[in-house]
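Certain chains of the assembly are absent from this excerpt, and the rest are unmoved.
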């Protein structure tokens, strides 16, 4: 990313830079679009790395005031691509689990430490880690088509993205555990009442309405917003990093457990049996 | 409790083990029913001890996946049995207050540290400590007949069950203090909006609906749920223990105050005058 201030930031750039993302910079807005629509924007190992690069670029480019994230096609994001669990060498499973844990910890950290306002534009269903990290965004607008689902226990896993700490803060344990422990899928309206999102917007005006809001935000005094965001985050930053580390440590254990392997195998069999 | 894994856990056990509780183990569910219906399930010193024993048994029995708590008869629980305050030797009041504080701290700790999902099934009105510890449960379903009331200041007392910390987190200080300071009784619907409970269920289908949910939960991968619960709790565990200790310290002082004695005496006089 360019570190020089730019008075002319209207040109689009970088859309060819990534294979799994579309990105652009326009009028102070760094837009990220998850771009694997045929796979419901499931996050591959490559997409984790590209998202971290894009966030780094948005943080460092002085022409960027705010960043947005949305999905291409009908889905926002179907979460971790479970094919990441395929082709696992049984002799090497511990190393693969540890490496995956390190990747996830770096990924979530890049959201914890993003220094400018980060706006989620949830255009459709959201699953897993794409839901949990929303708790680290500064505003989230969701289409009324959006749903939110974190099926950790169905897959023999455990919460990530700081959701084990942030979700109970947002909605209380009694409601957070429906998501974190008991696999409940909630609507956009429920996500609003549970303080996960800022507002529900009818799908037919979603792009138009959110574009207007984002344009308004990008014209506010940028230093004031950035200092304010850092101030708000600083009160929680160390706690969030500790939670992230602990969540990844538990997940690395889960991924090596028989219970988790059975649950994921079961998932693939159900998928196949639908064909 | 048996520590051996049991593949056949459908037999019921222990219902004769306690005088103030009914307990059973079926299909991975440890069910606790407060069983003093003629006294609105008020908690005597014996019931405090028996509840701790039952929670310990549920934690240690490897056939148990989740635990539930409900009340026998019309009430869920009318709170601390105020007859616990009767027959107090005026020369011995300090020791009795200290002992009661130690009992309460142990009792609340047994909820903080319970390692498996704990589900509240609030079948009717709930009062005092039976309300405050709900903030330490993992899910709470309430009949639309349920009400929630913590009349601390009416009785010259102060918050317990970690409610001084948990209730403001759930609903903000402006609403929590209606309960903690100003004796407001809230409906099940209000308890839902204030994030104290997971869902309100019509009374005529309460047992049927909650049984189905509990059965679903008990079939989820048990290690995944248990690891997830411990992860969620660990982020707050030490804070909760500190809050519990401090709440009990303040209460021990309150119990020895003239203000509290007058309030409780007043309570018994009102009760008597109704006869």
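Labels for the chains are A and B, by order of writing; each one numbers its residues from 1.
Operating definition for what follows: contacts are C-beta pairs under 8 Å (C-beta built on N, C-alpha and C of every residue); 3 or more make two chains touch, one makes a residue touch a chain.
Just so it is clear, the model here is predicted, and its values are computed rather than measured.
All together, the complex described by this structure holds 3 copies of its single chain type, of which 2 are visible.
Keep in mind that, in the parts below, only the chains that are shown with their structure count from here on.
One simple way to say how far apart two chains are is to compare their mean CA positions; for chain A and chain B this gives 37 Å.
Interface of chain A with chain B (complex): residues 152-159, 164-165, 168-169, 171-178, 180-183, 239, 243, 246-247, 250, 253-254, 257, 259-260, 263.
The part of chain B that touches chain A in the complex is made up of residues 117, 134-135, 137-140, 169-171, 195-198, 216-217, 220-225, 227-229, 231-232, 234-236.
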